[in-house]
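Note sheet for the following structure.
Removed: one protein chain of the complex. Kept in place: all other protein chains.
Naming follows writing order (A and B), and every chain is counted from residue 1.
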Amino acid sequence: MTSIDQGAVPVGGVQASYRTCRFTGLRVEANAELLIKVNAVTAVIFLLIGGLMGLLVALTRWPAIQLLPAEWFYLVLTGHGANVLLFWILFFEIAVLYFAGAILLGARLAAPKFAWLAFILMLAGALMANYAVLRGDSSVMFTSYPPMMASHWFYLSLIIFAVGALLAVIIFFATLVVAKAENTYNGSVPLVTFGAITAAIIAVFTLASGAIILIPTWLWSVGLISGIDSLMYKVIWWGMGHSSQQINVAAHVAIWYAIAAMVLGAKPLSEKVSRMAFLMYILFLQLASAHHLLAEPGLSSTWKIVNTSYMMYLAVLGSLIHGLTVPGAIEAAQRRNGFNRGWFEWLTKAPWGNPAFSGMFMSLVMFGFIGGISGVVLGTEQLNVLMHNTIYVPGHFHGTVVAGTTLAFMAVTYLLVPLLFGRDIIWPTIAKWQPYFFGFGAAGISLFMMGAGTLGVARRHWDLSLTDAAHGYEFPAAAYLMMGLNGLAAILAAVGGVMFILVIVGSILAGPRLDRPGATMTFPLHDKSREAVAEYGSEIHPKLPGTIVLVTIFFAAFVLYYFVNWKYLSELWLFN
Amino acid sequence: MTSSDNTNDTAKGETPEGPVPAMQRVLDNPFLLLFLGVTVPAVLYIIWGVMEVASVPIGN
Partner (left out) sequence: MAITPPSNRLWWKEPIQAVELGWIILAFLWGLFMFFFMIAWHFIGDQNLSNETYRVTPEGFEEKVVAFAEEFQKIGADGAPVEEDGVPVVAPPEGGDVYMLARLWEFWPILELKNGVAYRFHLSSTDWQHGFSLQPTNINISVHPGYEHVFTLTPTSSGDFGVVCNEYCGIGHHTMTGRIRVVD
């Protein structure tokens, strides 16, 4: 039975009510909990809308089906981008921030009334954006490049959404101040909270960039400004556009650590190393907005190289570090948990039937191998010319944002529902399989779009056969095959998405209550009593052969793919 | 967790175990990190990029 402090505990004169979670021992404040739940549920609703739109897009780009007519296709594609890349992801991230800032620190959420205002602004913006797109006069894609113009509702909606999100991020920072002032924790913040801080910092830059460019663009759309320079817009817009996805990277890495801790009792190998890796993110991750400007005129190679490399790849170093320390922490914990035989028993005997773990680990592997490698290659100054605006680009970012971030967010939801809603997961067989359906579907989407892109297929394009084109051109048969396979993978991912929605909504509404005496979670957390046994201190150098093998394979794949693409580049026509 | 050492030690950089290393104090300061994390990309990406676009020469 969770204990709820019925009388408020006056701390610094502010009334707040807490309960203590009987599974994790964390002190959960009521306002924080409610706002997390509301933001997370809203996020999932936009995932449903955006995901459905994504399926329609994929079935249209499957040449044999070409489901939607052209006008609807461009409309739905715009909506898909906004709903998943902005609304699903950011609502969920606000929930993660509140969780990391309040729950993990045992603190009360600062200024709950403003947190509600933030939520309402975000919701209003998201609904208004969908309205603008569904009107039919705002099919400008999520990027909305001038001089192409949307209805002014479109820009206004994104501004309102961004202001709401920024307010929520400010509340997160304020919560950190409150926690410190009210001494709710000792020493440094937990690593997961530090990852959330990283995400929040990137979010500030993201949202500020968005405001700087979308406000004048909105004024242009209502006729108060005569024009927007297309290249200037692009530089500033991508300060928001790509950085918003870097918020995701910081957030999902934090979630990997959180899931590994809660499900396996994994401890970071080195707080110093992991935090320094996050510092690389803080300083340099946003520079890579330049990835989208490598094929533009007017910008010097110096600017391109410094920025696209995340400053000499220091932020990539951050990712590579997490790519070792997360599985390494899992291997160390699993060996401590008794799975110590050979090089890989720690992995083969890991709880693959627990959707929180399987989703998390697949997210790690897919983000690294599919999203990460393709991202670095795509973001190489010269190699970008091979792939700019081909469907390779969405192939890359479905590897990062879908197989990476979305899958990780889904995985952590399997923990949030029992812990915050107090409801156990229903239909455990569906839950168990859900991450595999979605993960492999997302991986397929990525790989097939990347394949089609290397064959030259354009992104955001309704007709591969160029039927009504000014001058005909025939894409190779393999391109058609790729787009068909992409359609199939999208169906698989959509099934995984539906499974997720069903299980989560079903559990929230009708899952067995966990506040009954003796209630246990179907997908349990790590047995805390074991955590007390072996501290890392007693094992100065945990042996991690399995992790070493994994990162070696990763590194080899990376190097190989990198050089293969330079070879492709060298076979192109000459240009300089 | 009452009159804790939290506020005290951060202010003086001292804990019962000794002084907090400088780099750790940097990492423990979210607002310093916020400043750096906004300033660095603002300068290297936005300001530099905008300057380059603004200085594209006029053609004939």
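Criterion: a contact is a pair of C-beta atoms (placed from the backbone, for glycine too) under 8 Å apart; a residue touches a chain by one contact, two chains touch by 3 or more.
Values in this document were obtained by computation on a predicted structure and should not be read as measured data.
In the entire assembly, the chain absent from the figure touches the shown chains A, B.
Of A:14, A:225 or A:572, it is A:572 that touches the chain left out of the display. Of the residues in chain B, those that touch the hidden partner chain are 15, 17-18, 20-21, 23-24, 27, 56-60. Taking the whole complex into account, chain A touches the unshown chain at residues 24, 26, 70-71, 74, 104, 139-141, 145, 147-148, 185-192, 229-231, 257-258, 260-262, 265-273, 294-301, 305, 308-309, 312-314, 316-317, 320-321, 324-325, 328-329, 376, 380-382, 384-390, 454-456, 458-463, 466, 468-473, 475-476, 531, 535, 537, 540-542, 544, 547-548, 551, 555, 558-559, 562, 566, 569-570, 572-576.
Criterion: only the chains that are shown with their structure count from here on.
For the pair chain A and chain B, the distance between C-alpha centroids works out to 24 Å.
Per the touch definition, chain B reaches chain A in the complex via residues 1-7, 10, 24, 27-28, 30-31, 33-34, 36-38, 40-42, 44-46, 48-50, 52-54, 56.
Contact residues of chain A toward chain B in the complex are 173, 176, 180-181, 183-189, 194, 197-198, 200-202, 204-205, 208-209, 229, 231-232, 235-236, 239, 243, 272, 275-276, 279, 282-284, 286-287, 289-290, 293, 297-300, 303, 306-307, 311.
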